[in-house]
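Of the protein chains in this complex, all but one are displayed in their positions.
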Amino acid sequence: MSSKPFAITLKPGTSLANLTGTWRTARPQYVDRLPPCNHACPAGENIQGWLFHAESGDYEQAWRVLTISNPLPAVMGRVCYHPCETACNRGQLDEAVGINSVERFLGDEAIKRDWKFDAPAAASGKKVLVVGAGPSGLSAAYHLARMGHRVEIQEAGPLAGGMMRFGIPKYRLPREVLDAEVQRILDLGVTLKLNSKVVNIEQSMQQGGFDAAFLAVGAHIGKRTFIPAGDATKIVDAVSVLRSMEGEDKPMLGRRVVVYGGGNTAIDVARTAKRLGATEAIIVYRRTREKMPAHDFEVEEALQEGVLIKWLSTIKQAGEGEITVEKMALDEKGFPQPTGEFETLAADSVVLALGQDVDLSLLDGLSGLEIKDGTVQVAANMMTGHPGIFAGGDMVPSERTVTVGVGHGKKAARNIDAWLRGIAYEPGPKHEIATFDKLNPWYYSDADKTVRPMLDIIRRQTSFDEVQGGLDETNALFEARRCLSCGNCFECDNCYGVCPDNAVIKLGPGKRFEFNYDYCKGCGLCVVECPCGAIKMVPEDI
Amino acid sequence: MFQVRIHGRGGQGVVTATEMLSVAAFEEGRHAQAFPSFGSERTGAPVVAFCRIDDKEIRLREPIMEPDALIIQDPTLLHQIDVFAGLKTNGYVLINTHHSFEEIGLGDFARGHPPERLCTLAATALGLKHIGRPIPNMPLLAGFAALSGLIRLESVVKAINQKFSGKIAEGNVAAATEAYESVKKEMEERAHA
Amino acid sequence: MLKQTEGSKAVAEAIALCRPEVICAYPISPQTHIVEALGEMVKSGELTPCEFINVESEFAAMSVAIGSSAAGARSYTATASQGLLFMVEAVYNAAGLGLPIVMTVANRAIGAPINIWNDHSDSLSQRDSGWMQLFAETNQEAVDLHIQAFRLAEELSMPVMVCMDGFILTHAFERVDIPSQEQVDSYLPPFDPRQVLDPAEPVSIGAMVGPEAFMEVKYLAHAKQMQALGLIQQLASEFRTTFGRDSGGLVRTYRADDAETMVVAMGSVLGTIKDTVDEMRDEGHKIGVLGITSYRPFPQREVRAALQNCKRFVVLEKSLAVGMGGIAATDVRMAVTGSGLKGFTAIAGLGGRAIPKASLHRLFREVEQEDLAPVTFLDLDRDAVNKQLEREKQTRRSGPIAENILYDKGISSTAKFG
Partner (left out) sequence: MPYQPVKFYQTGTFTVGNRLLAPDERSVQSSRMRSNSINSGHRACQGCGEALGARYAIDAAMAASDGQLIAVNATGCLEVFSTPYPESSWQVPWIHSLFGNAPAVATGVAAAMKVKGRQEVRVVAQGGDGGTTDIGFGCLSGMFERNDDVLYICYDNEAYMNTGVQRSSATPPAARTATTMPVGPEPGNVFGQGKNVPEIAMAHGIPYVATATVADLRDLEYKVRKAMSMHGARYIQIFVPCPLGFGTASHDTIRIARLARETGMFPVFEAEHGEVTGVLKIRHKVAVEEYLQPQKRFAHLFGKHPHPETVARLQAIADRNIRKYGLLEKESD
């Protein structure tokens, strides 16, 4: 170099000696924010996490990440009301990612390819009794088994599945799917005892030598209301109707069926009635469509199939072959008030879909329990007032859905595990939610949601074939790739690319990035241009 | 040192003529220096060029103010500028015209000058005849060789062949030769007269 | 090989013998014949490998040369007058970057008034640009200096300007000995750049240098030119060995041994001066000549040595420091500081004004008599300037000077018909 002109001619790349990091007043930091989907998932699924793998076509890995939280993706992919999609940031861009459909695809794929769960951790020597083989019980059993505990499920009914089997019609959840996912859980070594109703939990635990118990007996007793009725009128409850669908003898509802109620069960029964041959299936609901608790898409599907709905109506009387309904009107507070106007509807049967109660008889005499509004009160760790006895699902105060049940099972399992070890389960710190304003959606291309194929309308009205089809591989991949990866680095290289100071170090596939604070001037470009909001600026301590 | 000044108009090959003169002299082993009057030469504008010939190195860089010889390539200049300025007593004068000195109004001048130093030559016509263009410079150069005896015709021919080739060289050589012969003849006739 | 040829053509041939790799050309009188000849040689394949680039301005010409030189190609261009001024920024830049470009300046006056004829105002305006400047006395020397210039430039990695009087030399047909390719090759080795743009070994050329090092950079440029004082002499001596001719060097004296009066000058006017001096010597005047070949670097020691034995000297220069006097004269006088010599400055030949022997005779006699102003203007039409000065005293809007003077001299068309 000495022979080259002094000062004017310089060695290349020597500016590395100039540490421009000293200019900075704020520094970027990589963060993992909580994606709204994950936040909204009652089952606590790491949705963004499993979509990340699905995006690359690694469905098995996606399924494995999914089933860390939920052992029933094929079921959930059918019956979950997917609050994740309601929360999905993509909904503000075009349409929410079809998380549910990808989940179903993964679940179906797992069944098709016969993927098994990884073998459980080393045996803990502890034994846990799970009462009830519904979603909550199966979920708890699954998680406990994977933690190394011995699990026995005692189920009162003849088959596992609980409400998944006895509450959800086949056309929404084919039974072979349910059976496959239940079997995979049992394959972990979980013992399932059918037709084995627990009448006294303390006794059962003592007899079986169980160290803890998880109660998830569900809510199977249909609520009744008083309707003056003649003997000729057939009045049944919805739970019974749906349960009997699983038996040999299908329920006899007649040609004109009136369903009373406005929940998802009311819809299920009406649609079932239609499939059983009813020429008329009328839902009578006392309020308006907006107030109806049933999910909109279910209402929509029902209407497509020819189910009729009478809004703002209550059943006053049931006679022979007909019922009398009174028209209602909403008061200023939005409550329905009787108007005194009446009309009659032809009806061969009236199905009451007014909610369910829990059979709490197995808890009789158990100390420390608190029962309120027909449900068992549990602490934050899902434990009842009686040490070692945990409860979840429909029998505790909550929204009664399969997904919530699965979530309870997982949460309870973690707490039971901690309790068995004599410690308290400490959930990890809740990350800040990756709200839409944290994203830079420019970087995602416009891609509308893939619509799942729908069964032909005639077949839907006449058969119990599954109404909604699944995605094929291409569609599922497309759908997975619509994920914005909110709050979590998906290694798009934007920070690495947009830094004018080359102050981002790319660590390689799967290893993400780190900042080179020697040169980072703190301009914040990486933060703003991060598509998914996985970087934040924090002030320097100056 | 012998100094030649050539007057003409842009496009008539005035500068080339001095250059060729210098080349011819060089061919005879002499030192020569040719240079133009350094104007922005435009076709038709008056142009002056110079040539010095000597037997030793020429260092002088002044314009030729007292020429030993004048070549006037365009007689119309006679009425426009003082082409004779500084001409040495008994200096050579060669004018491109088919007229006589008398006919172009230089009778008085001619009468006060030794006749063997004066000559006119219809060089433009020779140019047209042999080269096909009204370029009088080479015939004049050859005529000057004949008039002054300063250089030989062969040297002019050599210079022409260095500068030009093919048809143009041939034409120029022919024009120069005819001019040389013509002037030679006229001078002989005049000597005998 | 001896030739009767035009100065520009001879220089072009000499440049071609130096195997330039990139030549940039923009037309300006009186340098055009040089690049025209080179352009033809490149196009015909006679000069190869070489890139001949017709640029859109002198600024671009020098800039292209900067690029090509920095990329390791031997680079050449030629200019004059306004062209040199138009490229000034790049001229300084080439020197600052230490790029060994060789450029011919066919010296010509600078306007306004626009004037295409010879003087030294253009080169001398670039006195401080960092370029070395060598002045040719004859076309032979112009040829020789170009060959030496490439070696000088490349050994020091600094650019060199070879200055030759426009028209007087560039357009003069005279006898020139053009060396052979073998001779030039043995004298001038291939260009081995001191710095080069090459992907194999990247460097950053042209950094911004702040107060902490700028002085040093400039000092080093100065130190290089001081080194050049020795190198120029060495190269001239080697040139003599190879080519058998005296050319170049720093200064040359003529009949100076016992001279009481010395005439100092640069360029082709030295020929006329020498003829004048010969005539004066014949008449018994003790007068001699000092020709300066290397104007930059300025050979102070050699100038002082050449003048130390005389009694007086006059610097005759074709340039004017308006508001001061001589440009070269200032340097010469600086060189003899403290010697007690009587020094005069004669401004001559501006804008192509002829410098005739007769005028020089008159001037040198006045110098001998020390009977002239310290700064004098050779053959100045006192009458014309006095009239204009008088006019300006009287009226504010006295009209354009040049026009007025032509009118006074009776040579303008308005004089005839106005």
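The chains carry the letters A, B and C, assigned in the order they are written, with residues numbered from 1 in each.
The rule we apply is simple: a contact is a pair of C-beta atoms (placed from the backbone, for glycine too) under 8 Å apart; a residue touches a chain by one contact, two chains touch by 3 or more.
Since this is a predicted model, take the numbers as computed values, not measurements.
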{"item": "Chain not shown, its touching partners among those shown", "value": "A, C"}
{"item": "Omitted-chain contact residue, chosen from A:I68, A:L308, A:L330 or A:V498", "value": "A:V498"}
{"item": "Touching the absent chain when the full complex is considered, from C:S8, C:S29 or C:S69", "value": "C:S69"}
{"item": "Among A:A62, A:L159, A:V467 or A:C483, the residue in touch with the chain that has been omitted", "value": "A:C483"}
{"item": "Touch list for chain A against the chain that is not drawn", "value": "7-8, 10-20, 23, 55-56, 442-447, 478, 481-485, 490-494, 496-503, 506, 508-509, 516, 518-519, 521-525, 527-529, 531"}
{"item": "Where the missing chain touches chain C, by residue", "value": "21-22, 24, 49-51, 53-57, 59-73, 75, 89-90, 93, 97, 197-199, 201-210, 212-213"}
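The criterion applied here is as follows: only the chains that are shown with their structure count from here on.
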{"item": "Overall pattern in which the protein chains touch one another (line/ring/star/complete/other)", "value": "line"}
{"item": "Dominant interface by contact count, named by its two chains", "value": "B-C"}
{"item": "Chain whose Cα mean lies nearest the overall Cα mean", "value": "C"}
{"item": "Where chain A and chain C are represented by their mean Cα positions, the distance between them in whole Å", "value": "91"}
{"item": "Distance from the mean Cα position of chain C to that of chain B, given in whole angstrom", "value": "34"}
{"item": "Between chain A and chain B, centroid-to-centroid distance (C-alpha), Å", "value": "113"}
{"item": "Chain A to chain C touching residues, read off their complex", "value": "3-12"}
{"item": "Residues of chain C defined as touching chain B within the complex", "value": "4, 6, 29-30, 116-118, 138, 165-168, 171-175, 268-272, 274-275, 352, 354-357"}
{"item": "Interfacial residue positions of chain C with respect to chain A in the complex", "value": "96-98, 157, 194-195, 202-207, 209, 213-214, 216-217, 220"}
